[in-house]
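Only one protein chain is missing; all other protein chains are in place.
Entry: chain A
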Amino acid sequence: MSISHAPPPNEIADIGGTSPSTAPPQPLPAPLLEPLPSTSTTRHRARVPRWLRRLSGPLLLLLAWQLASASGVLTADVLASPGTIARVGRDLIADGSLTSAMGVSLQRVALGVLLGAVVGTVLALLSGLFRAGEDLVDASVQMLRTVPFVGLIPLFIIWFGIGEAPKVAIITLGVTFPLYLNVYAGIRGVDAQLIEAGQSLGLSRWGLVRHVVLPGALPGAMTGLRFSLGVAWLALVFAEQVNADSGIGFLMVQARDFLRTDVIVVCLIVYAFLGLFADFVVRTLERLLLQWRPTFTGQ
């Protein structure tokens, strides 16, 4: 028997099939009906744009902070108030020191991410696409990634001196591993059924890679990119606090020497906003490149 839907309770006896002709079951008392609330998205949500809604959480946090400072719970020598920080930030921008520091830092991150992305992706393609590549590359990468990359700073200074090179190298190293892991996992996670379908359609080896494997690995690559950018800022902070004479990290080291918590916080905020910006870039990329994905997008 094919039963394609849950039977109403009074049919259960029939389906059991033991006694097909018993007395008709007692009808249940009429159930109490209740209205289901409508969650039609067109009603309230369209009015407030998405970005504004996303901004409301951080703004509330800021408000709480300002209240704590104004009421004296949070003293200035521990943490300056948002108002002070905003003023200091404005001053730093006005005299150009913050913008130039940001420029230098951004350049370091951009270069590091670019190099790391190239290295990580190439390695992941090698070990993801070829079994020989996997044997050769994967074990070494898995071993190296357990080394905390920050611990390599002294070594990098000896190798590359104290200029830009060791800073970029640290960021590159930090970026490479998360990207490698996720692109590799993405490639190996491509549905074998789709590979078969591609083969049956007569795709060549390269055609399979281009039309099936790489697009299939894209979600993984995007996750990897997110992780990578997170690590990139982290690496930047470490790299810039060692032997730097420019950049946001340098500004922070200076501020520490003069006990300026306000400047330190300004720099932290700048880091945070840069991170937020990077996240925005990845989000945009995901929206453009992964619109085909049949996944849950939240309610």
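The criterion applied here is as follows: a residue touches a chain if its C-beta (ideal position, glycine included) is under 8 Å from a C-beta of that chain, and two chains touch if they have at least 3 such contacts; residues count from 1.
In this section, contacts and distances are computed from a predicted model.
**Q** Among "histidine kinase", "ABC transporter ATP-binding protein", "Glutamine amidotransferase" or "Helix-turn-helix domain-containing protein", go ahead and choose the protein name stored in UniProt for the chain not displayed.
**A** UniProt protein name of the non-displayed chain: "ABC transporter ATP-binding protein".
**Q** Return the single residue from A:212, A:229, A:255 or A:270 that touches the missing chain.
**A** A:212
**Q** Taking the entire complex into account, which one of A:118, A:203 or A:242 touches the absent chain?
**A** For the chain that is not drawn, the touching residue is A:203.
**Q** With the missing chain put back, which residues of chain A would touch it? List them for me.
**A** Listed in rising order, the touching residues are 1-2, 4, 193-194, 196-203, 207, 211-212, 215-216, 218, 291-294.
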